[in-house]
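Here the structure is laid out as structure tokens; the discussion comes afterwards.
Below, a portion of the complex is reproduced, with chain positions unchanged.
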Amino acid sequence: MGLHEECGVFGIYDPAGGCAQTTYYGLYALQHRGQEACGIATINDREQSFYKDVGLVSEVFDKQTLQRLNGTMAVGHVRYATTGARERENAQPLTIKYVKGTLAVVHNGNLVGVDQLRQKFEYQGAIFHTTSDSELIAYAIAQARLRCASVEEAVCQAASKLRGAFSLLVMSPQKLIACRDPWGFRPLCMGRKGQAILFASESCAIEAVGGRVERELEPGEVVVVQDGRVQSIRDNCRGKSHMCIFEYIYFARPDSIIAGQSVHQARVNAGRLLARQNPVPADVVVGVPDSGLDAARGYALESGLPNVMGFVKNRYVGRTFITPDQQSREQAVRIKLSALRSEVEGKRVVMVDDSIVRGTTCSQIIALLREAGATEVHMRVSAPPFISPCYFGTDIPDKDRLIACHHSIDEIRDMTGADSLDFLSLDNLQKLAPNARCGFCEGCFTEHYPIPVDGSED
Amino acid sequence: MGLHEECGVFGIYDPAGGCAQTTYYGLYALQHRGQEACGIATINDREQSFYKDVGLVSEVFDKQTLQRLNGTMAVGHVRYATTGARERENAQPLTIKYVKGTLAVVHNGNLVGVDQLRQKFEYQGAIFHTTSDSELIAYAIAQARLRCASVEEAVCQAASKLRGAFSLLVMSPQKLIACRDPWGFRPLCMGRKGQAILFASESCAIEAVGGRVERELEPGEVVVVQDGRVQSIRDNCRGKSHMCIFEYIYFARPDSIIAGQSVHQARVNAGRLLARQNPVPADVVVGVPDSGLDAARGYALESGLPNVMGFVKNRYVGRTFITPDQQSREQAVRIKLSALRSEVEGKRVVMVDDSIVRGTTCSQIIALLREAGATEVHMRVSAPPFISPCYFGTDIPDKDRLIACHHSIDEIRDMTGADSLDFLSLDNLQKLAPNARCGFCEGCFTEHYPIPVDGSED
């Protein structure tokens, strides 16, 4: 396994130019998918330029850099925060020179079987500069290109052999190519704005730059843009899709539409399902900001209880924030979150959040509510318990650190100090995205994955 | 007039040390009151140290700096964003040496009559390094100290002669002194955490560091902390108070309690009052994030309409974000805000925000709702129209740029594209903070100020 990562991609073809600027705003709209590093590569008159570094979109780019990058095609990437010495080196776009010129590659998702694949290339004399899957993908394309008549054919052929999650943009000096893995693990959509053609991990990015979402790529589909013409290649489209259901629960922005399903509505649905699943007498419903707010609203609507603002969240967190040290760790949560006494004092509170991973933060939040006068705290989680890691791009800790791998729900309830605790059931999980025109990957909740994952953990 | 500014102050006496660290978290909780610059000064064994710079709290300070600043007393400051070459020089704390040793001064608010005061000092040979009111205050204290037996007496005497808004912390090598102007324009409260004694602009900062709020300073009160003993001096307490009502409407964090009134509840009240004031047939109520959310909830509660999440706000704005240039300015708002089609499509929407200053942003937000399918947009503003500048620390543009100075409500409605528009009435303004044990300054809405303001505009 490579690094676990959740990322965002954006791409544009625009004969009017200014593509670096548009990509900047597109990436900014996708910043929630990755805050560690970001980068943009452009093509101007067939020449490739790029810039990438560690930091937020607003930190990495300045006006001069965007002007220098100006071009008529661009791909960009935001990267999830991980640790490691190679941070800067692992930033994307990956920009390479190969037999037919230059390529820029950005991708979201994780491959499986990368060790074997890497070894295969190494036994042909390959060298790797990074530990990222993107470099493997670039190799696969470069090698396929030796046997294929075009770069898009090479992308198709490479994609047909790779296993795992990849929503991919590839930019050659003349073509912008989008490609989604045959299982459809990660979202990737397409839009237009005037003459421009846009690709993005989520629909919100296309709308943020003033574009109109046209459609999602099908699982396995390859779309090629050249000189404004769009061509679709469906050789790798195989049928059943397995969209990561955690995109609905947590990753995606609520204003995105994935596979026809509003993310916001899916979260409201999860809350409604929780309310029906295990009703509890209470006075108010409170969401943990930001990811629990929508489900709390759904719980309130279904239960008829008032939905109050029980918490205020401090928005000014940055990458350089100094977290409290050991002795004051118990204070950590109150630096970022505070409970609103006027809303919860003397009340029986239903508190809704999107997940419990290790259980520590959860305990602290419940304690905040009790300090603010809540008489009862009933915790509701808008997803089932995590019982297995993700092999397709989500940063879920390994089983050792997953509380639900070692404790029953009753034990977790006691450990977190809740009066009652309920998770969304696996049955109800199926129902949260009724409008989605796709199947789901629920491996982190069920340990059943759409494709074999070797069991190998890096 | 000096610079208009809204700021936040924090101070601590803690014999156990670590005061720079606590102040860091206290300022972080007050970051909403100022994002331009910040600083901390400490006393360690009677020696003063300080560090300040342009930037957010999380950007300016690193671990080394906090460790170096360690001490048993500290004062800190966050500063509102203004422009100007002297940015770094105007950062606070102001640290000076005077006849009796060192002082560190932080303050929130604006004085009036500063030109005359400055001139008075200049005619005595004074030199000024900054254009800030804090330097005037420091001079006033230094001069008073020549005639007074103690620094707290000097603070009292200086405060009795200054006119305007000042919530002030002054730190000498042995004493931490808090002082509020006799009109009580700006909030300032006091708390404890074990042996530590804390001061902050808002109660949320005291709670964020794990402290317990004890009380607010009275208008005119001076509180002196020395070796853990607390003494109150009420020589300047004159009676009627004039708390800035815009603290309730916009500035303060919703989880703060000011003068006994929950800020969150005041905003909910404003929404309820709006609903009663001018009911309109509609399907949903939508708040403009973040400042309109509470009032929208109040409107919904009072009207019985459902309160939906109509907008998603991009949280990753930073000081270095590149704003769109002229030709794409109309897109600017959609980079930071997007409307949720699933919530507003086909609906008659009541949209609640906290203010209309120039009207441009407002028009763009209404347009977003219409694009997302809203059939009607009824704008409700949880404050009266601005008709006059603030002389006491709020950055309200001058009359030329205030839309309500030049247009009737009907005209504003048409200019912004709303189907109907209503502002909170002056009568209802009085009612939004029923629990507040104070009077208000409403000068920006009424042009009537608690003290003469010269008419001079900077």
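In this document, chain identifiers A and B correspond to the written order of the chains, with residue numbering beginning at 1 in each.
Definition applied: contacts are C-beta pairs under 8 Å (C-beta built on N, C-alpha and C of every residue); 3 or more make two chains touch, one makes a residue touch a chain.
Note that the structure is a prediction, hence the values are computed from the model and not measured.
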| item | value |
| --- | --- |
| Full complex, copies of the single sequence (shown: 2) | 4 |
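Heads up, the rule we're going with is that only the chains that are shown with their structure count from here on.
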| item | value |
| --- | --- |
| Between chain A and its twin chain B, rotation from the CA superposition, multiple of 5 degrees | 180 |
| Cα-centroid distance, chain A relative to chain B, in whole angstrom | 36 |
| Residues of chain B touching chain A in the complex | 24-25, 28-29, 31-32, 35, 56-59, 61-63, 66, 204, 207-210, 253-255, 262, 264-265, 290, 293-294, 297, 301, 306-309, 312, 314-318, 320-322, 324, 328, 331, 334-335, 338-343 |
